[in-house]
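A short write-up of the structure that comes next.
Missing here is one protein chain; the remaining ones are kept as they sit in the complex.
Here the chain labels run A, B and C in written order, and each chain numbers its own residues starting at 1.
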Amino acid sequence: MSDTTDAQQACFEAGIKFGSLYHQFAGTPVSPESTRSLETAIEEAIENQPYCESVAVEILDDRVADAIDHDEGYAELTGSLMEVEMRIDYEGTAVRTRMAMEDGYPRMKLVAVED
Amino acid sequence: MSDTTDAQQACFEAGIKFGSLYHQFAGTPVSPESTRSLETAIEEAIENQPYCESVAVEILDDRVADAIDHDEGYAELTGSLMEVEMRIDYEGTAVRTRMAMEDGYPRMKLVAVED
Amino acid sequence: MSDTTDAQQACFEAGIKFGSLYHQFAGTPVSPESTRSLETAIEEAIENQPYCESVAVEILDDRVADAIDHDEGYAELTGSLMEVEMRIDYEGTAVRTRMAMEDGYPRMKLVAVED
Partner (left out) sequence: MSDTTDAQQACFEAGIKFGSLYHQFAGTPVSPESTRSLETAIEEAIENQPYCESVAVEILDDRVADAIDHDEGYAELTGSLMEVEMRIDYEGTAVRTRMAMEDGYPRMKLVAVED
């Protein structure tokens, strides 16, 4: 085991934000009428966390509409209904991350690290 | 055990909304800069649920500010930081509920039932 | 608006427990190897809440297995993967509730109220 680098710490912090975002808000009742307010709340909530410079959430209205059970009128937020981009800054290291569908499954990806 | 009444069903539905609201959003990172967006998102999310006519959430900026750990810059949403009022309508029965501090503890209350 | 009865209060409390259970634990990573521990934890957690006499949770291993994406090896807990029964006692009024699939959708039901 070696000492950790700032870049590794930055990636760890980026992961924390992604796991937080997903498991805090997954399950939230959502309909096409409430997507914009939920996007904004998720962005501003996670941006409160340390080292989190920016969060962009897009909840996909058409996928939400498709996911809605006819009788209920809402879906529960899950990874396949949204796309997320985040930028973390830790002690001068910038990290970009992204969640989007890949092979039919939502994936959280470490996109780039700027040492 | 007897059959249930519409008023009892309405109270059950009202309770579901309160438990949902609380356990979906408790733990959300919050600061005085993000209270308004979180209030709106909570209201619109829970209003998606069946029989839920209106939800009003007030997150108390001064209590959020007091709850913030100096180094972190945010608090986690919990019952003592917000006040909630809800109105449920189930088959013609209206129910009003409320959460607010009482004896230093957040309490979910069934305020009134209109048969 | 009239005063509320003990039976209505009991139904409100029963609803709170159901909404709490669902929105606290929905989204939890689950596989057939972890269903038993999750059932027990959900039961004991919700039984801590006031007026909650008993909670029985059955997470359906076969449905969990069917829900698992091949590459990931786990599913996220949702209403269609479990059955729940609860008994609430409020000031001498007993309430029984149940969640199970109905018309392809998980429904929380007020089963009986004993005044």
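One rule holds in what follows: a contact is a pair of C-beta atoms (placed from the backbone, for glycine too) under 8 Å apart; a residue touches a chain by one contact, two chains touch by 3 or more.
Computed from a predicted structure; not experimentally measured.
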Touching the absent chain when the full complex is considered, from C:D6, C:E72, C:E91 or C:E114: C:E72
For chain B, residues in touch with the removed chain: 22-23, 26-27, 69, 71-72, 76, 78, 103-105
Sites on chain A contacted by the missing partner chain, in the whole complex: 1-2, 4, 7-9, 11-24, 94-97, 108, 110-115
Missing-chain contacts mapped onto chain C: 20, 24, 27-31, 33-34, 37-38, 40-50, 72-74
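Following the convention adopted for this analysis, only the chains that are shown with their structure count from here on.
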Chain whose average C-alpha position is farthest from chain B's own: A
Copies chain C and chain A - interface residue numbers shared by over half, same or different: same
Interchain centroid distance [CA atoms averaged], chain A/chain B, Å: 24
Centroid spacing, where centroids are CA-atom means, of chain B and chain C in whole angstrom: 19
Distance between the centres, which are taken as Cα means, of chain C and chain A, whole angstrom: 28
Residues of chain A whose C-beta touches two or more other chains: 27, 72
